[in-house]
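Of the protein chains in this complex, all but one are displayed in their positions.
Each chain gets a letter, A, B and C, in the order it is written, and its residues are counted from 1.
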Amino acid sequence: MKQLGLIIVIICGGLLLYATQDFPAWGDPTAPVHTHLSPHFITEGLHETGAPNLVTAVLADYRGYDTMFETVVVFCAGIACILLLRTFVQRTRGREYRHTPTGVVLHIQDPDKDLNNPREFELIDNMWVPHDLIIKTVSRMLIPFIQIFALYVVAHGDFSPGGGFQGGVIFGASLILLALSFDLRSSLRRISEKMLGILSALGVIIYSGIGIACMLLGGNFLDYGRLTAILPVDPDHIRAMGMLGVEIGVGFAVMAVMVIIYTNIASQGRHQQGL
Amino acid sequence: MSAHYPALIILIPLLAAFLNTAFVWLDKRLCYPTTVLGLGGSVYFCIRLLLKVVGNGTMAYHVGGWAPPMGIELRVDNLSALVLLLVSVIAFMNIIASRKSINEELTFKSGAFYTIYLLFVTGLLGVVATADLFNLYVLLEITSLSAYALLAMGNQDRAPLASLNYIFLGVVGASFYLLGVGYLYIMTGTLNMADVNSLLPGIAGSSAVMVAFVFCLVGIWIKMGLFPLHTWLPNAYSYAPVSSSRVIAPLMTKVMVYVMIRMMISVFGLDFVFEQISLEGWVVALASVAIISGAVMALAQKDLKKMLAYIIVCEIGYMVGGAWLGNSQGMTGAILHIVNDAIMTFALFLVLGNIVFTRKKTAIKDLRGIFSSMPWTMAGFILVGISIIGVPPTCGFFSKWYLLLGGIEAGASFFVFALVLSSLISAVLVFRVVETAFFSPEDGGHEHEKAALNEAPVSMLVPLGLTGVAIIAVGIWSGYIVQHIILPFIQQGIS
Amino acid sequence: MPDLLTEIVNKYNYWLYIILMMIGLYAMIAKNNLIKKLVGMNIFQTAIILFFISMGYKDNATIPIIMGGHGGEAAHKTIEASQYINPLPHVLMLTAIVVSVATLGVALALIILIYQRYQTLEEDELRMRVKQK
Partner (left out) sequence: MHWPIDLIILTLVIFCAIAAISVKDLLSTAILFGAYSFMMCLLWANMGAVDVAFTEASVGAGVSSVFVIAAVFRTTRRTKD
């Protein structure tokens, strides 16, 4: 296997190196890459779309169709993780709960019985670890700031680096941090599996819904200019508004899917206990 | 309204997929109707689109209202309209046929299955309709990602491992394709297929463009499963649940052949492929080796599923070889064979699905006496078998005929030999199964068991019947298909 | 010889991306452990992303965010194409990063399934256990 690998690698690398001799020099402003399409994006992008961040302008407007499918890829990965990993195991017979304020441990024998006040108890099984006060407190302080930053990144994507995808990942990371520092159960209590599933679908529905709204208003798919008929916005900024709506959709979907993938991988699909 | 058809065929299954996911948690009973409606809508618009394209010529759709080199363009010509119809119809029939087995195998996760299934179909339709090189990559990844999940689910122990191997090879394939697109982009500065095609003559003889072509081609071959790169294919298809392999096996490889033909004709241009690169001798030889080795390996299998998987490997060789013969007969044969082989493979997997549903066993020696218990299914099998061998009234004959004519015209005697040999071997394959099913007596010889009718449910037999009718109908109308759909496309490509 | 030297200096970025990509490809083919292969796959993908970003780079240009674009004063002055880096490769690569993380998620899910069934991630041991079953 090692020899085979080396042979393939040498052939591929040789071919690729051979082809670099035709490339224009690195950073050369007269290369075809910089003279064919990009001058139009750079000089006209701001006027045509109203977004100073050209990457967002191209991402969400000129190539918005690509970005929709990029979100669909993420969505698909989330559903695939559910399809592959999620298992619904029967509750085991005996369960032990620890009452957090007092430290008393309860033993419950009936598998169908639930606790009256589950917030004050934690399940003790072979994966149970005692909580660390410092980590908990620090995360508790950090998480709101991370989330506000994520919202800023989504909302400010037109003007500065960032956008729906990055913001969604950061928001999802804050929820993953919650699951890491407390446990999976307490994070799923705040945002349930059902909620995550619906949010991920909602995100992509927002994106394609905006596109279809443009279609119903007489334009092509994702032609944000047509939204002037239903949004009371200055026509110069209508495309930027459309992009913002789309980015919010991307944010929802990506946030939900990141948490879905994490919960399924970390709990092997059982949703009992995180790391 | 009709101007929006190219977008609608993709958007309807996509929206159905999203709604499906919401319904998984809201009301599960709505999942199946949504799926059927989404795929049915797609079939309806594909038929309308094909009629319109054949009547009025190529349709272009500018997403977002941006003109092509800036924005993304969807472009549907004769060939893509044909393949779109093929994809949507097969996907629709499969969902009808597999309802019962899905409900049995995945009771509580069926909603997630329908979602992934719809995304898979959306990805295939998008790959066929798009006219943008990078957009094709993104859609290809949606297709592959959903295919990985569809192939790995189920209770078979080895399915995840087979699917993981598929992921590794599939990612290499997609990355090679992306790399090829990058090399094209650095030389031309554009991603639109027509734009690349018009800029390429200006940089003729560039080694970077040549390497770009080679990498795109190898990437597509990996995804397609051409002979030395096919290692992921047999395991992935045979350990997967039938309801998913039944749609992936006929469609994934055929759509990749379509992408290869699209790259050859619409992106690089036939002049570039056959005059500047002139690899055709090598590729046709490789395809012939693929045909022979696929057929021989199919002969060596003891399990019906594995045998079908190797028949696919063999058929891929037909299409690749035909497309690279370098004459219009061969190209016609290759395109016609995309249609015919998709129908035949689908029919074979329908037969397989019926056997799995009623008997649970697929080893060839377990098929004894199956003819008396499942007469309709086995009648379907014989019809498909005749078509695979290439007997005249069925569709398999006509594409093979064009391929043979093309091979003789190009003087590729090895390819012609491989075609004839593989026909003989498939006759042996079909006869072996029929012999076991029909002639071998049942072990122990219980009379009442022999007579017991244990046929698959009607919802699985009707799609098989329709596919059987399609095999004959496509055979009878193949002259019409070639005259009005395939030849105009090839003439466009040459001029 | 000086030709080769200027060639290397002009294009060292492209050369290094090829080396990186080949490291990833080698790991995917030759490594025995599934997670190692997965990491190799990611290295392979990021190397391609590096290639695209490298070709988008332009000398004496700045990041593709129009200065003063917020508030509308830039709407009146003309924008020189040579001032800003080409945004198109960045857009394409954002999509490619997303695709790679999605593939990673699905592949990890499969790896967990495989481990549940065979209790190993080594390819040769997996092959042995598949044969035993």
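Going forward, contacts are C-beta pairs under 8 Å (C-beta built on N, C-alpha and C of every residue); 3 or more make two chains touch, one makes a residue touch a chain.
Bear in mind the structure is a predicted one, so any value in this text is a computation, not a measurement.
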Visible chains in contact with the missing one: A, C
Options A:42, A:55, A:68 or A:215, residue touching the unrepresented chain: A:55
Chain not shown: contacting residue from A:80, A:154 or A:173: A:173
Which of A:33, A:82, A:240 or A:258 contacts the chain that the document leaves out: A:258
Contact partner of the left-out chain, one of C:61, C:81 or C:126: C:61
In subunit A, positions touching the absent partner: 53, 55-56, 161-163, 165-166, 169-170, 172-173, 176, 180, 258, 261-262, 265-266, 268, 275
Touching residues (missing chain, whole complex) on subunit C: 12-13, 16, 19-20, 23-24, 27, 31-33, 35-36, 38-40, 42-43, 46, 49-50, 53-54, 56-57, 61-65, 85, 89-90, 93-94, 97-98, 101, 104-105, 108, 111-112, 115, 120-122
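Following the convention adopted for this analysis, only the chains that are shown with their structure count from here on.
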Separation of mean Cα positions, subunit C and subunit A [Å, integer]: 19
Subunit B and subunit C: spacing of chain centres that average the CA atoms, whole Å: 30
Residues of subunit C engaged with two or more neighbouring chains: 25, 55, 88-89, 92, 95, 99, 102-103, 106, 110, 113
Residue numbers of subunit B (touch at least two other chains): 134, 138, 141, 145, 148-149, 152, 160, 179, 185-186
Of subunit A, residues touching subunit B in the complex: 15-16, 18-24, 31-38, 40-41, 61-66, 69-70, 72-73, 75-77, 79-80, 82-84, 86, 88, 194, 197-198, 200-202, 204-205, 208, 211-212, 215, 219-225
Residues on subunit C engaged by subunit A in the complex (per definition of touch): 7, 10-15, 18-19, 21-22, 25-26, 29-30, 54-61, 63-66, 69-70, 74-75, 78-84, 86-92, 94-95, 98-99, 101-103, 105-106, 108-110, 112-113, 116
Touching residues (chain side subunit B, partner subunit C) in the complex: 134, 138, 141, 145, 148-149, 152, 157-158, 160-161, 163-164, 167-168, 171-172, 175, 178-179, 182, 185-186, 191
